[in-house]
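With one protein chain removed, the remaining protein chains of the complex are shown where they sit.
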Amino acid sequence: MIEAYKEALHFLCTPTAMGWMLIGTVVSIIGGIIPGITAKITIVLFIPFILLFPRDIALLILVALQSASVTGGSITAILINIPGTNINAATLLDGFPMTRKGEGNRAIGAAVTASMMGGAIPVFLALAMIPLLLPILMAFQAPEMAILVIGGMTCVAMLTPESTTRGLASAALGVLISLVGYQGSTGVSRFTFGSMFLYDGFSIATFALGLFGLAEMFDMKLKGEKSITNITLAQTKLTGLAQTFQGARDVWHHRWLWLRSTLIGYVVGLIPGIGGEVAIWVAYAQAKYTSKNPELFGTGCVEGVIAPESANNAKESGALLTTMAFGIPGSGLMALFIGAFLMVGVVPGPKMLTDHLPLALTLLLGIVICNVLGGIICFFSAPFLTIITRIHMDYVFSAILCVIFIAAYAVEESLLNIVVVVGLGVFGLIMKRFKFSRPALLLGFVLGGMTELYTLRSIRLYGTLFFMRPICLILIAIIIGAFCYPYIKRLLLLRTQKQV
Amino acid sequence: MYFLFLMFLLALFIFINSLSFPYRDARLVPVLASTVIMAMMLIEIIRKFRGQVKVLPGEEKAEAGNKDKGEWSKLARLMGWVGGLLVGIYVLGFMFAIPLFLLAYLKSQGRSWLIAVTFSVSITATIYVIFVIAAGIMFPAGLIFA
Partner (left out) sequence: MKMNMRKWRKVPALVLSFYLVVLNLAIAKPGIAKPVEFYRGKVIEFTSTAQPGGGIYNYITTMKPFIEKYTGAKVIVTIKRKGGGLEGYSYIYRSKPDGLRMGAGSSLPMLLNYIFEAPGLDYDGSKFNFIGASMPDRMVLMVNPKGPYQSIAALQHAKGLKFGVQSMMGNISLANVSVMHNLDLDALQVPGYEGGVLVRLAVLQGEVAACTSSMSEALTPAIGVKPLFVLGTKRDPALPDLPALGELVKLQGEKMILNKWHDQLRNAKAWFLPPGVDKDKIDYLREVYNKIIKDPGFITMSETMFGRSFRIEGILVPGKEFQKEVQEIINNKKAMRTAFLPLFKKYTAIR
């Protein structure tokens, strides 16, 4: 084992390996920043060239291409309210409000630091967790997944403190929209009205582009805002890199939050079939529940940035481990990885960790290095990138409108999708005006389909009492506990105050 | 209030539509979700009629905005630009529509020709490099050039 580590480190420290990791990381960041271009696209573009490289370098480049994309995606989410990747969606809630308050650099600093550490540090857990991995994988069947996803849905409650009825209605609408399309299990086309375009439903990217990105642009234009940030430089305490470092300090200050969120992301990443979308919302919810100032969430609270950003990077590390150790793709992206492994003659699975241990360690340690590289690049780029928030709205609006249109087309390769995004933009504007929760709608959309899938599957397999299983009951207890915790806390506080 | 009614009617439409799906497994979740929306909207409407609803921050302004013709005309102008870009993309293709839109929009906002042209060219070039050359996305040519 020590020899394998030495071999891996020795290889990673060569100029060739470092050079390719740097290039891969930069491409990954750019892919993450630009909406419509995801890590999947960058990896698909690279795969035809994979055979031109030696095996280890080829796989290292793949790892680099995905490592920092989520970190890059957080920048777009924070600066222009468009998540660069699907699993940056929760960062919008507090990241963009921070930018509006003139704290964009701080938000980026916090996001990037949390991401970097969230992606890098769990890797060291990875090898220790391998003996536990198989029992976890075997234990998490459809009922457990259903309860996990339902637990994710209960996070709706914390997204709508102002009006529970409107929040629930928004979430339910999101669920309905997620059901548009062909239901494979029954062969029924729901709400497609005979259109092939709606056959596969809508994508999260389309939703995010319209409901958040475009809606926000419309709102700012209608209000006559001069720029994204409505606070002048003179009014901000810190600017530039100083503010970015403040964000990094915030992560240290909230290190237990970071740790909890990272663990949530990592464990969810290990379980195939559950997307990162669950991880980020659960992480956000637990951040709010455990915060001393939960009322600040949604208004530009740095904890609301740290939690989801730790979880989303940690999730990818977990997914890679499941992929390598069992040949089971932990995410859609990992399915591409499996194809790439096979192309270079490496069969993912238990034997990979015995026959190809140095390679497995190279890739895992490669994630660490790429996350760190990506973090550093984004960290020091932040002051330059936040300039966009002070540029006049005329330029920002017109350019971002074009980028949104292009991203909308790129996501589905259809001009009709641009119309959908515009429609969602208008709807998002109306929702914002009438105080319906767009995050709740997005959460309902993201988790609605999964909730139906796992719940119906559980009922088909085990009947209506499918949740009467040990792990399910434990999860239900945790969810109820987490739900009741703020109320219990308030009750205890009131009692203490009365006694005093 | 109109928005609440609209949401209620939308949910009702979905509810009725869902009942026609052939399998319980296909009906279950749409029926449940649309019922939730109808129930919540009904609660909100009843509260509003009774005057019980707490006015959420910004909502007064939103309601007022409905009656504010200025806001409507701003929205209409904005939609005009958005629609124009959309039509331009359909007719001319991305690579012609985008620079034309940027140029026209900036000029309409009172920017100088130099700035408008420079900005349009730079943004279009950046888009071309990133999306067409690097990402290999093939944009449709537009009706005229197809």
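Labels for the chains are A and B, by order of writing; each one numbers its residues from 1.
Please note the rule applied: a residue touches a chain if its C-beta (ideal position, glycine included) is under 8 Å from a C-beta of that chain, and two chains touch if they have at least 3 such contacts.
What you see is a predicted model; the values in this text were computed from it and never measured.
Here the missing chain is touched by one residue of A:273, A:358 or A:486, and it is A:273. Checked against the hidden chain, the listed residues A:63, A:107, A:123 or A:336 yield one contact partner: A:336.
Only one of the listed residues, B:5, B:23, B:113 or B:145, touches the absent chain: B:23. Taking the complete complex into account, A:328 is the one of A:328, A:353 or A:406 that touches the chain left out.
In the full complex, the hidden chain is touched by chain B at residues 23-25, 138. Interface residues of chain A facing the missing partner chain: 40-41, 43-44, 47-48, 51, 137-138, 141-142, 182, 184-189, 192, 194, 196-197, 199-200, 272-273, 326-329, 335-336, 338-339, 342-343, 345, 347-350, 413, 453, 456-457, 460-461.
Everything below uses one rule, namely that only the chains that are shown with their structure count from here on.
Chain A and chain B have Cα centroids separated by 24 Å.
Interface residues of chain B, counted against chain A in their complex, comprise 3, 7, 11, 14, 17-18, 21-23, 25-26, 28-30, 33-34, 36-37, 40-41, 43-44, 56-59, 62, 65, 71, 74-75, 78-79, 81-82, 85-86, 89-90, 94, 98, 101-102, 105-106, 109, 111, 119, 123, 127, 130-131, 135-137, 139-140. Interface residues of chain A facing chain B in the complex, by the touch rule stated above, are 30, 34, 36-37, 41-42, 45, 162-163, 165-166, 168-169, 172-173, 175-176, 179, 183, 185-186, 188, 190-191, 218, 221-222, 394-395, 398-399, 401-403, 405-406, 409-410, 415, 418-419, 422, 426, 430, 433-435, 448, 451-452, 456.
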